[in-house]
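Following: one structure in structure tokens, then a few remarks.
Note that this complex is displayed minus one protein chain, with the remaining chains in position.
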Amino acid sequence: PYPEPSVRCEVVGWQKVLYERQPFPDNYVDQRFLEELRKNVSARKYQYWSVVFESGVVIQQLCSVCVFLVIWWYMDEGLLAPQWLFGTGLASSLVGYVLFDLIDGGTGRKKSGRTRWADLKSALVFITFTYGFSPVLKTLTESVSTDTIYAMSVFMLLGHLIFFDYGANAAIVSSTLSLNMAIFASVCLASRLPRSLHAFIMVTFAIQIFALWPMLQKKLKACTPCSYVGVTLLFALSALVGLLTISGVGAILFALLLLSISCLCPYYLIRLQLFKENIHGPWDEAEIKEDLSRFLT
Amino acid sequence: MGLLSGGAAEAGQGQAIPAGLLGPPRSRRLQPQGSAPRSWIPTMVLKVFFPSCCSSADSGLLIGRWIPEQNSAVILAVVHFPFIPFQVKQYLSEVQKVSQVDIVVLGTWCNNKQEKEENLGKFLDDLGTIFSHEPWLQISKEKGSKFWSCHTLSRQADTPTEDQVILVYYDQRKVMLSRLHPPEISLDNQPGVITAPDASKLAAVFDTVAKSEVLFMTDRYDDGPIKLTHWQSEGVEASIIVELAKQASVPVCMLLTGLLSLVSGLCKSRIFKFWPVSFIWSKLSTCEQVRYRLEHLRFVFSNQKAENQNQLMRKANIFVSLLVDVALGILLLSWLYRKNRIGQLADALIPVADHVARELQDLLQWLMGVPAGLKMNRALDQVLGRFFLYHIHLWISYIHLLSPFIEMILWYVGLSACLGLTVVLSILSDIFALLTFHIYCFYVYGARLYCLKIYGLSSLWRLFRGKKWNVLRQRVDSCSYDLDQLFIGTLLFTILLFLLPTTALYYLVFTLLRLLVVIVQGLIHLLVDLIDSLPLYSIGLRFCRSYRLAAGVKFRVLEQEEGRPLRLLMQINPLSYGSVVQTYRLPTYSCYPKDTWGSLCKKLFFGELIYPWKQKGDKQD
């Protein structure tokens, strides 16, 4: 039924075109079949230590959550005076604020066009609203069972860790949602504290550690990587020490978690990279590499 | 490409696949035997509709109408011998002028009672040349047998044919009086019942008979030049009374119309147009009902003659419904004003209202505690509870202020029963609404609060996810918020979320109460609507004279024999009660909420207010 490719045809040779009637059957398979197949075109080679460095963000965020929980525990137990925490928080915020501008010499501030007056306004808004609402917060969850609150807080903090913007370009990332979840958790936990002043200071502290601290970190990482590593190590250590004072087992587990994330996971990533086999070819949907938003701004 | 042209050229009506494909092979009942399509039958067969009252008439001429499209002849009367052809023609033209039906001589009728008239047949044949009609019918009844014969004679082929005639007997009186309704109900499963496709043909027959009423006016004992046999009305005497009533009704109608226009003029006067009055006016169902009844009265007693049968029916229906309504009202009146029942009622009313208020108080106390073990926000709970308690307190003092006048109010209100039962019921519904005003207030407060919360929560939930509602594009967009916006938003979100159960519980309880009230009011309105809209006259007609409302006809086979015309008896199929109500239902002012169940639930969930009565917005539509 099918005309066998004759000798003359082989001289002509098969072409990968549709507009010419070629003397080959329709199901002819040429030598050049799949010659444009490519593998692992966009696969990246990773360096171990750079991956470890990048994992610092995750470590930082885990430690933030840990520190927050530790502080809350101290407050709940009455071991930590709220005034003291407020004072420390305010001082470290001021230091951080000065550092924030010093690190890049004020170029970041010029780029964003944000005035100091706006910063002050934001700070005032935080403090007045939190202070105004703190009595409400105090009575908000008193009829809800403590276990429910704990479960909700854990759920929200996990969500915070999952949706946090660690720098990966994925659909799941949403820094807004992540921050909101953290605030929600802090409000829940703060409502459990003995007095409304405690609640106010706890929420303020949550803003400092979940909203302001990552901003400073980001800048540190971009401008002075060495000091960033130092700060990360210091922060992790302090979180561990804090946890140790509450529970030794918890501290050990947490240390193991941090170690596995910063050392073991990068190792596995590099190992598994060898098995990657990604097929590419002309059928792939082309990617638009340019930034097209410039035409619309 | 050709696809679109293909679409244009696509042919044929789709058939529902499940029925056509998966069902068992259909019975071929509707298919005629052999392969001849049924639509050919009417073009072949001549149908003669013969009045059954003429079957024993003396021989003579058949007069009636020829319907060429259906190849059928409707015979209306028989003209007896002797007659003068010219006079017959003149008479027919007169009748034609009055009735607008072209009545002609269709053929001859031969009732072979006497042997001696044997030779009459020949004479009858010759008549065909005088009254030319195409085709010329010759129907004869043989002596001593029930067999009839029917010939048709046409000019072209002078051979009488016999085989393709169907004789259909009909009761002239019933057919004249009955109204054929479009067959809404499928009568498929009854054998021999003509349905939809043939309805228009039957309608033509019915129409012909009904229009030729003039023909039937001539009395049997008239000494006119022409002797006719047809159906005759018997009760001439009774009709005199009817005539008298008709004469008398005109001035009565005039008087009533004048009065009515005065009343409605009063209603339309300026006073009722000012804001608070007009608002209350539109919310009270009593006013709606009175207005509705006024309209009815005006319609019934208007001077214009009813244009068609439908309007006549409607007038009669409204009249009967008014009568029944008023009769029921007076019955109630007589019951109420005997033995000081009004006083008893008034005495009972105040304690009932008090009792309801007390129950509500208890309910609020319960809600302020730990209702059903639910953990609510204590502070908010207390605030809401006290707020509502204060309202009840206000309500009770208002009722007590009112108590001395209640009996008097009721007494005067009771008088309105002479306007009809529906008016009393509407007033009852209004009083009920007034007495449960506190529940309505609670419901509105609860719903507003709840609605606000739901609305706030839904927009804050979008903020929580870093999204916002884009009003211009009607969709949710992602948006980057400032840090302080996020913080305050989340703070409020948390607070609202934890306070929601408290508000929701209050809302739920008061909504249930409100729904109870709405249901009671709805039941009363349903009753009012029933009395308003039930076509009592039509139902009575259907009950007593079932042939007056015809849904269709059925044929009974009288005889069927080879070589003889098929004889059928046409009987009228009365309309079913359901479709009587459906056809003649009187339009009412509908006060039901127009929501479906789904949208009602949605409204309840989102805390939108539900009204039992029409809303302002609906009215303008």
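For clarity, chains are labelled A and B in written order, and residue numbers in each chain start from 1.
One rule holds in what follows: a contact is a pair of C-beta atoms (placed from the backbone, for glycine too) under 8 Å apart; a residue touches a chain by one contact, two chains touch by 3 or more.
By definition in this document, contacts and distances are computed from a predicted model.
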Practice prompt. Would you mind picking the UniProt name of the chain not drawn here, from "E2 ubiquitin-conjugating enzyme", "37S ribosomal protein S25, mitochondrial", "Phosphatidylinositol N-acetylglucosaminyltransferase subunit A" or "Ras-specific guanine nucleotide-releasing factor RalGPS1"?
Written response: "Phosphatidylinositol N-acetylglucosaminyltransferase subunit A"
Worksheet entry | Candidates A:Leu79, A:Cys226 or A:Leu292 - the one touching the absent chain | A:Leu292
Discussion item. Going by the contact rule already stated, which one of A:Val17, A:Cys226, A:Val249 or A:Leu274 would touch the omitted chain in the full complex?
Written reply: A:Val17
Worksheet, complete the sentence: Had the left-out chain been drawn, it would touch chain A at residues 1-2, 16-19, 21, 25-27, 29, 33-34, 36-37, 278-290, 292, 295-296
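Throughout what follows, only the chains that are shown with their structure count from here on.
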Worksheet item: So how far apart, in whole Å, are chain A and chain B when each is placed at the average of its C-alpha atoms?
Response: 68
Worksheet item: Considering the complex alone, what residue numbers of chain B touch chain A?
Response: 375-379, 463-466, 480-484, 486-491, 493-495, 498-499
Worksheet, complete the sentence: chain A residues touching chain B in their complex are 121-122, 125-126, 129-130, 133, 136-137, 139-145, 174-177, 179-180, 183-184, 187-188, 203, 207, 211
